[in-house]
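Moving on to chain A:
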Amino acid sequence: MTDYLPWPLCLTDKYPMTTGNEIMQPDINDAALDYLLARAGLNLTAEQKAELKTVHAGLAAMVERVRKPRGRMAEPAHGYGFAEEDLA
Partner candidate 1 sequence: MIARPTLGRLAADLAAGRTTSRALVEEALARISDPTGEGSRVFVKVYTDAARAAAEAQDQLRAAGYAASPLAGLPVSIKDLFDVAGERTLAGSRALDDAPPAKADAPIVARLKAAGAVIVGRTNMTEFAFSGVGINPHYGTPGNPFDRSLIPGGSSAGAPVSVADGMAAVAIGTDTGGSVRIPAALCGLVGFKPTQYRVPRDGATPLSTTLDSIGPIGISVACCALTDAIMAGETADAAAPISPDGLRLGIPQTVMLEDLEAPVAAAFERAVSALSCAGVRITELPLEMLSDYARVNIKGGLPVVEAYAWHEKLIERRGQDYDPRIGTRIARGRDMTAAEYIRLLEARADFIRRFDAETATFDALVMPTVPMTAPPSAAFARDEDYARLNLKLLRNTAIINFLDRCALSLPIEPPGTAPVGLMVVGRHGDDRRLLAIGAGIEETLASERARQ
Partner candidate 2 sequence: MSDAIPTIADAARLIAAKQLSPVELTRACLARVHALDSELHAFVHLTEERGLADARAAERAIMAGGPSGPLHGIPIGLKDIVDTKGIPTTCGSKFLQDNIPDTDAACAEKLAAAGTVLMGKLTTHEFADGGPSFDLPAPPARNPWNTEHFTAGSSSGTGAAVAAGLILGGIGTDTGGSIRGPAALCGIAGIKPTYGLVSRGGVAPAAYSLDHIGPMAWTAEDCALMLQALAGHDPRDPASASRPIPNYTALLGSGIKGLKIGVIHHFHEVDHKVSEGTQRGITAALATFRDLGAELREVQLSPLQDWAACGSLISITERAAAYEEWSRTRLGDFSERMRSRLMLGAFVSGVDYVQAVRRRRELRAELQAAMRGLDVVLTATQPAEAAKIDAVPKWDLFEKPGFMMPFNVAGYPAVSVCAGFGAGGLPVAIQLAGKPFEEPTLFRVADAFEKATPFRSQRPAMTSVN
């Protein structure tokens, strides 16, 4: 067990972070939501934006779940076909 903080937490005294190192916060503020929607080119009504905010937490949970401590070399599944070793 190491007792030093992993990056980026070890830089927190130089570059203070307001929270832990989750990728996505459960709550999203309006400015952030507007930015993401603009980037996606989506034009939503106020009602639709409000609805989207309610599901952000669920999506944030999914985004965390697919991250696992894994090395650089872990390959994605290549979308097409089964290689011979996949059928063994």
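In picking the candidates, the idea was that all candidates are chains of the complex that A comes from, given by their letters.
Note that a contact is a pair of C-beta atoms (placed from the backbone, for glycine too) under 8 Å apart; a residue touches a chain by one contact, two chains touch by 3 or more; residues count from 1.
No experiment lies behind these values; they were computed from the predicted model shown.
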| item | value |
| --- | --- |
| Complex member touching chain A, one of 1 or 2 | 2 |
| Footprint of candidate 2 on chain A - complex, ascending | 23-24, 36-37, 39-44, 48, 51-52, 54-59, 61-63, 65-68, 70, 74-77, 79-82, 86-88 |
